[in-house]
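Single-structure report; data block below.
Note that one protein chain of the assembly has been removed; the remaining protein chains are unaltered in position.
Up next is chain A:
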Amino acid sequence: MLSSLRTRSFVALALLPAVLIFVVFAIIPIIWSMYYGFFDWKGLGAAKFIGFKNYEMMLQDPIFWRALKNNLILVVSAIVGQVPIALLLALLLLKNSFFNRIIRSAVFMPMVLSTVVVGLIWGYIYNPQIGLLNQVLETIGLESWTRAWLDDPKINMFAVSIPINWANIGPYLIIFIAALQNISSEVNDAAKIDGAVGSKKLFYVTLPMIWDMVVVAIVLCISGSLKAFDHVIVMTGGGPAQSTELLATYMYNNTFTVYRYGYGSAVSTMIILISALLIGLNYIITKRRS
């Protein structure tokens, strides 16, 4: 009894610094930001309490809905892009050969690059006059396909989502490889004896064994896509005419370009709510499936 109490208090004590830092630098700012969301505040001068007015304005602003839609495009592209590609690569690159390790590092590399660098590189690739993409299309005779990729509001959101997916596959690849390596060899042997090979093995043995990790990956995709910001701010800045605005850039522009701190705080609170909602939804759906 005494020793378990001692262990427990030791655990509490050891966790304390981390918890304190987390509370001071994550929880308290979130609460503050929720609080500011109820004010009409320019960041300078006096703040005026206006209740839920900021939220009302937000829901009536078509740009907010466009930003939300763009974010959902990113979420979907992350879930149907990043997760399956990472899983496929993980299955292919599972063995620890020299060649596989090189490919793994190559896939992981954009993750190590600064997002600003990734944004600039892709900005040049998409450049309508000197961009690599248009030049390649011209060389192979698809001149009619060339366009100003980041300019045309019909396609620029998809153009933007490609580099974001490209840069973010790395960590999922590592997660999946670790999960696959964790499947004990008995399970694999048993599957082999029972005649489960190929896609049968994948869907009835491998995937169920790593399903928890897939769920984690999807949660990470959702939260990562909802706070996506840096690639977009570098490539388009949310433009032209706010056609690639995301919730985070919408929040940033309102707060720091237009000086509506109160409104910006309300938007960031909304991001948290939407994020929680989507993750909850994902939890329910994947729970039922397993």
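Keep this in mind: a contact is a pair of C-beta atoms (placed from the backbone, for glycine too) under 8 Å apart; a residue touches a chain by one contact, two chains touch by 3 or more; residues count from 1.
Simple rule for what comes next: contacts and distances are computed from a predicted model.
Visitor: According to its UniProt record, what is the protein name of the omitted chain, chosen from "Extracellular solute-binding protein", "Copper chaperone PCu(A)C", "Iron-containing redox enzyme family protein" or "L-serine deaminase"?
Guide: The chain we cannot see is, by its UniProt record, "Extracellular solute-binding protein".
Visitor: Taking the entire complex into account, which one of A:Arg104, A:His231 or A:Arg260 touches the absent chain?
Guide: A:Arg260
Visitor: Touching residues of chain A against the unshown chain: what are they?
Guide: 5-6, 9, 12-13, 16-17, 20, 24, 42-45, 123, 126-129, 147-151, 153, 156, 236-237, 239-243, 253, 256-261
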